[in-house]
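Here the structure is laid out as structure tokens; the discussion comes afterwards.
Removed from the display is one protein chain of the complex; every other protein chain stays in position.
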Amino acid sequence: MPPESPRSDSRRYVLTLGCPDRTGIVARISTFLADLGGSIVEAAYHADADSGWFFTRQAVAASSIDIGVDELRARFAAVAAEIGPDSEWSLHDSGERKKVVLLVSKEGHCLHDLLGRAAGGELPATIEAVIGNHPDLESVTRAHGVQFHHVPFPRDPSERGPSFDALRDLVDGYSPDAVVLARFMQVLPESLCEHWSGRAINIHHSFLPSFVGARPYHQAFARGVKLIGATCHFVTAELDAGPIIEQDVIRIDHADAVADMVRQGRDIEKMVLARGLRWHLEDRVLVHGRKTVVFD
Amino acid sequence: MPPESPRSDSRRYVLTLGCPDRTGIVARISTFLADLGGSIVEAAYHADADSGWFFTRQAVAASSIDIGVDELRARFAAVAAEIGPDSEWSLHDSGERKKVVLLVSKEGHCLHDLLGRAAGGELPATIEAVIGNHPDLESVTRAHGVQFHHVPFPRDPSERGPSFDALRDLVDGYSPDAVVLARFMQVLPESLCEHWSGRAINIHHSFLPSFVGARPYHQAFARGVKLIGATCHFVTAELDAGPIIEQDVIRIDHADAVADMVRQGRDIEKMVLARGLRWHLEDRVLVHGRKTVVFD
Amino acid sequence: MPPESPRSDSRRYVLTLGCPDRTGIVARISTFLADLGGSIVEAAYHADADSGWFFTRQAVAASSIDIGVDELRARFAAVAAEIGPDSEWSLHDSGERKKVVLLVSKEGHCLHDLLGRAAGGELPATIEAVIGNHPDLESVTRAHGVQFHHVPFPRDPSERGPSFDALRDLVDGYSPDAVVLARFMQVLPESLCEHWSGRAINIHHSFLPSFVGARPYHQAFARGVKLIGATCHFVTAELDAGPIIEQDVIRIDHADAVADMVRQGRDIEKMVLARGLRWHLEDRVLVHGRKTVVFD
Partner (left out) sequence: MPPESPRSDSRRYVLTLGCPDRTGIVARISTFLADLGGSIVEAAYHADADSGWFFTRQAVAASSIDIGVDELRARFAAVAAEIGPDSEWSLHDSGERKKVVLLVSKEGHCLHDLLGRAAGGELPATIEAVIGNHPDLESVTRAHGVQFHHVPFPRDPSERGPSFDALRDLVDGYSPDAVVLARFMQVLPESLCEHWSGRAINIHHSFLPSFVGARPYHQAFARGVKLIGATCHFVTAELDAGPIIEQDVIRIDHADAVADMVRQGRDIEKMVLARGLRWHLEDRVLVHGRKTVVFD
């Protein structure tokens, strides 16, 4: 019987890099890692013919390298400089546990799902806190030993500024690697989109770009589509238009009313969000312009 | 071992009916059929809470009924009149073979697929003719023993009237039950949409309502979606907005260029078209307003 | 905008019936319901050519019928007797809430999922109790306000008789409509399989009939399959061979170790179990011999 040694069960240094494509980048990086004795557990590359950009993600067994992650970062900075001034890179030690804050409203299916995954040791991060614009999901959150904050939002959109300020301060207090809008139902102001750029992740309950905005299942019902979907994407200032991380669909038919879509859609929403969040936390998602490269 | 007796291998009378919903319709129809000794092989019902409309499809073994289909139609007309003046119904004898005309351009994958299905005895209809605005697909069509007509279309859209007239005359000469735009790439004028209403079926290479119009794979590439799709729908005057019969999607990723999407999309296009066409030919698709009920 | 009136949101009388097929059954049932003024919300039929058996499920709006469910049952008994002595039928009032008992071990993902669905009002039943052969899942169960019982099972299979007796008494005390083996990991003795026949539902973590028995993901890894699956089925004396209610699969690849399959498989297990259980609770699953008819 094979050992249960998954791709993610032991400590790793995960390097991601994006830069203008040219010959020799792979050789440079792999030689750098080989010279340190690094054992590469996962490696993925993508050269994008359209944008001329190169992307890579490499996971190295931490035990195979003698130096610490800070020293490794310092040394790789020199390699990145050689590769070019436009290169964007990160180097994460999977032993440093990532942090997540969840924003919720009244609908609990995504929250239940993520709390269940955390309880089962399946989420590669700690859920530091849950913040709701309604108090409905406080008890289930606390039952899992997670902090809950209630930040009320006024009905009048023009009066929500102080609420968003409070939200920002609360979230920033946790320095999260991911701010997850788990059916939060509030449109973030542009300033918050920029402030949390690359870290704020939303789940939209349609197969984007179909059915942007409010009540997508009602829109889907009216159009008579035969599949409904969900989209996990980074939050940007333009509504439901951020880089897409993951999407999926399920089949419906004429017998499904809007409420049936709502119920069945929950399953696809929570699955798509969980996959997208996991990939983000494992440094598998590289953003370039309006699009993502996902090394899943 | 069970017998290979599919739902569709023997002669049937297929009744479809749509009408405002009220109590007793099912009882009225089933009693009518039972009194004739009719053995119901398939029966499906749908009461649409939104529109208040009722839909049914019943397939009766022809061998179980002593009277012919014309007599059956005459007798059912009285039942339909009782049910109400708004009821729309049809009664088809599966022993009367249906007829299909295909409209094509240069892309042959849907044509190849449908010709192959016809050759394998899988299509519940005869392909009477293929009409192309280019001659490219003539030889493969003729190799299957099917007539091919070439109707050239001028570059200038304002000069295409005579071509559409010729197309209309050619198609109508076959009295087809389905006019299939198998990647025809020409937008039908409103008059033709109306003339072939309920019979003209298109395959669009996107998951509608996303990416209406030209070059949907280019649009999908630009948006960075993670699934691409195809939609089989009835043709109406509003472009790509007719009632949807069937849709499906396949997964793509960042490594797929537009040409990869084009190649992979062909598979989903031909499958979705074949399913939608089959359902239409088997009287499984009932249209109501902008939507369909599909008793598959 | 359409109303959110799903197929299941209001009170219904749900009739299911299976019997040898013959002409006139549909007419007899629908006339019976029409004479009572019954408004049929859902109706499904299946005539099985292989076994010669007929199956139907009808959901009638309770508000459309003046008599109560007991009187309705009494009157339908006469209809069923007419239809034939072999007919098996049930008539359930959706206003009488169904009851579920869950059997668990240490793996919590199916339990978390079902508790979350119950909390969200999505499960058409009450989870009366959770019984574990280990105490690990007690706290999460109690956090949802559900009773938890710990019934230890000895290591030696020959000494488990008293544990199964205790389990039986505990479960039977709740008179559940469904006994769900939510990754219970204990093989029920034949006597319990018979005692809970038609009510005990298991989730097996493979696409049956592939990989029966222990450690199916290890078996799948060794064989090198490209999809892994899960199967929800009724429990019978023969291991993993009961009538299948629902199955689904997800794609894996060469990069997935057994532990990756275990993690990803959890998602498909909980979805398949939730769907199968829901259909069972809504009287959508009719068993005939080794197979099921599912009117979903």
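Letters are used for the chains, namely A, B and C, taken in the order the chains are written, and counting of residues starts over at 1 for each.
We take it that a contact is a pair of C-beta atoms (placed from the backbone, for glycine too) under 8 Å apart; a residue touches a chain by one contact, two chains touch by 3 or more.
Just so we're clear, the structure is a prediction, and the values are computed from it rather than from any experiment.
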_Missing chain: touched chains present in the view_ = A, B, C
*Check each of C:Arg22, C:Arg97, C:Arg142 or C:Lys226 against the chain that is not shown and name the one that touches it.*
C:Lys226
*asked:* Considering the complete complex, identify which of A:Ala49, A:Ala74 or A:Ala214 is in touch with the unshown chain.
replied: A:Ala49
_Which parts of chain B face the unshown chain closely enough to count as touching?_
1-9, 42, 107-109, 112-113, 115-117, 119-120, 122, 140, 143-144, 215, 218, 221-222, 255-260, 262-263, 266-267, 271, 274
*Touching the missing chain, which residues of chain A?*
2-3, 5, 23-24, 26-28, 30-31, 33-35, 37-45, 47, 49-50, 64
*Mind pulling the chain C residues that touch the left-out chain?*
46, 48-50, 55, 207-211, 221-227, 229, 243-249, 253-255, 257, 290-294
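Criterion: only the chains that are shown with their structure count from here on.
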*Name the graph shape formed by the protein chains and their touching pairs; answer line, ring, star, complete or other.*
complete
*Quick one: which chain's Cα centre is the longest way from chain A's?*
B
_Chain pair bearing the highest count of C-beta contacts_ = A-C
_Whole-Å gap separating chain A and chain B, where each centre is the average of the chain's CA atoms_ = 41
*Taking each chain's centre as the mean position of its Cα atoms, how many Å separate chain B from chain C?*
36
*Multi-partner residues of chain C (at least 2 other chains)*: 2-3, 5, 42
